[in-house]
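One protein chain is absent from this view; the other protein chains keep their places.
Up next is subunit A:
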Amino acid sequence: MGYYDIDDILADSVEIPCKFQHDIPGLGYLENNPGKPVKKNAKLELPLWLARILAIIDGDTNEGELNQDEESVPFVELLTPDMFSPKVINAIKADPTSLDLHAINSYFYALALKWISLFSDREFADIVTTLLLERSQAINNHASSVSVEFKSSLDSVRGTQVTAGASNAAASMFLLTLDEFEKKVYKKSHESYKETKKWMFEK
């Protein structure tokens, strides 16, 4: 997760439901009504890059001396987003391979990683690990099934047409459920299988 990693930046902009734990004047533009304060217990959707910081930093800037008991309460509380709800977790436990991760969130793994490191959630980490392992077997199956069309690639134009139509329906259905990280894995492994086969059977 580098600083200039474009997928990381995109994953960081996914919005997370948050609950404000302080009245804060001037921040109304987060609720789309600038000029007004944000009320306590207001529920907002904040992008992760903002929510992550606000959930850590304490909200006692000025009134810290007034109410000591509120001292350690951060600005916002992170609420569990839909993609990590019990419903999804049960679905993961039931059958990882038939799950449509892309529909849940296209950056599921990146977000799960961030979420786990925020809360040190061991149980969820185990679930995500099994999810990844199970799905990577399916990914490998799909990546290794290289269609054998390029024997007739003397006429390259026809060859590309054939390969384009070759990926069968079952594979493409699965590929639509991959999240961005899995897509990268699939693409890379598929390329390497394909190149190896090309090298073996073509000159």
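The rule we apply is simple: contacts are C-beta pairs under 8 Å (C-beta built on N, C-alpha and C of every residue); 3 or more make two chains touch, one makes a residue touch a chain; residues count from 1.
In this section, contacts and distances are computed from a predicted model.
**Student:** From the list "Probable electron transfer flavoprotein subunit alpha", "Os10g0556600 protein", "DNA replication complex GINS protein SLD5" or "2-oxoisovalerate dehydrogenase subunit beta, mitochondrial", give the UniProt name belonging to the chain omitted from this structure.
**Tutor:** Protein name of the absent chain (UniProt record): "DNA replication complex GINS protein SLD5".
**Student:** Quick one: say which of A:22, A:52 or A:190 touches the chain that got left out.
**Tutor:** Spelled out, the listed residue whose C-beta touches the missing chain is A:52.
**Student:** Spell out, residue by residue, where the missing chain touches subunit A.
**Tutor:** 2-4, 49, 52-53
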